[in-house]
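Only one protein chain is missing from this complex, and each of the others stays in its spot.
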Amino acid sequence: MADLIDIKLLERTEIEVRAQVPVTDRLKQPLGLVHGGVYASIAEAIASLGTWQGARGDGRSVQGQSNQTSFLRPITDWTIHALARRRHGGRTTQVWEVDITDDQGRLCALVRTTVYPEPAEGP
Amino acid sequence: MADLIDIKLLERTEIEVRAQVPVTDRLKQPLGLVHGGVYASIAEAIASLGTWQGARGDGRSVQGQSNQTSFLRPITDWTIHALARRRHGGRTTQVWEVDITDDQGRLCALVRTTVYPEPAEGP
Amino acid sequence: MADLIDIKLLERTEIEVRAQVPVTDRLKQPLGLVHGGVYASIAEAIASLGTWQGARGDGRSVQGQSNQTSFLRPITDWTIHALARRRHGGRTTQVWEVDITDDQGRLCALVRTTVYPEPAEGP
Partner (left out) sequence: MADLIDIKLLERTEIEVRAQVPVTDRLKQPLGLVHGGVYASIAEAIASLGTWQGARGDGRSVQGQSNQTSFLRPITDWTIHALARRRHGGRTTQVWEVDITDDQGRLCALVRTTVYPEPAEGP
């Protein structure tokens, strides 16, 4: 969905990823609010990037397992801000929590996502 | 996201919505799997349509409150099938469960979403 | 919690578990409703029993990974009915959905729980 959701990475380590996404009409519902699925998608994407960052030495890929998003306040314009923090870095699963805020710093959505790094397929 | 996720409605009542979405490259992660956020987005969209269908006489709009998606099996090609069933139709919130399957009928994702109908703004 | 939550198993296979729990004062909040944690606890317990049933030949134990409970309608008296169905039976995780109903058959809570069978420790 890279051409639709234009994620600008501001910071990316194996325990924290910060990103911004500009709000465009294509991300909105008919009512003019950013579609709820957009927040889930951003969170999946950046938590996967963080997990992949941590697993890179191992040549692993990353798969999502679950995503729990609570919608708190609509975003209608400007910029979606996302801060993902790794809360659990186990051997088989990682759990990330993602705060979605607007330009005024108000909390608009909370996401918890569980991902697991997978061994890359051999040659 | 209507131009990205091309939802074909097959059935739409206030208690059940069935839809299909063709898999395109734009819905995929770099690894070739349909992006997890796509399932969440489809479920949000069709549960909202069902809720709106039920609330139509009231001139209400619909807002999402939470979305919980479990990713069970990747989809890589052809068609995403979604069946949304209303499990709870309360006055203030509705809870829908959505089964996502592939062309072979295999269960690929489970979504539970809570939405609430809102009184439309007055004239 | 076996002495607090008195689970009567009615059926138990590796894909379905049905159980009943009598409502007692000890399961209630101060307001007289069954405590939300009780539904989560019942679901965890019976999904684990089903998973263990399926894994029995392997001498495996079972651990919970996540539990998502939606509270739809309070139960105040008589009996809690629980029906757990396995929706996904993967190698590493199982996903169960549990319907909680009251004596009138009304849906009172929905639970989705992810558990994973673990290899038993060797001798």
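Structural remarks
A, B and C are the chain letters, set down in written order, and residue numbers restart from 1 in every chain.
Convention: contacts are C-beta pairs under 8 Å (C-beta built on N, C-alpha and C of every residue); 3 or more make two chains touch, one makes a residue touch a chain.
This structure is a prediction, so every number in the text was calculated from the model and none was measured.
For the chain missing from the display, the contacting residue among B:Q20, B:Q53 or B:T93 is B:T93, taking the whole complex into account. Interface with the hidden chain, as seen from subunit B, comprises residues 65-66, 68, 92-93, 114. The chain not displayed touches subunit C at residues 1, 3-4, 26-27, 29, 31, 33, 35-38, 40-45, 48, 61, 63-71, 74. Interface with the hidden chain, as seen from subunit A, comprises residues 68, 70, 72-73, 87-88, 90, 95, 97, 107, 110, 112, 114.
The rule is short, and it goes like this: only the chains that are shown with their structure count from here on.
Subunit A and subunit B have centres, each the mean of its CA atoms, that are 20 Å apart. Centroids built from CA atoms put subunit C at 31 Å from subunit A. Remark: subunit B and subunit C have CA centroids separated by 26 Å (rounded to whole angstrom).
Contacts with at least two other chains are made by residues 68, 114 of subunit C.
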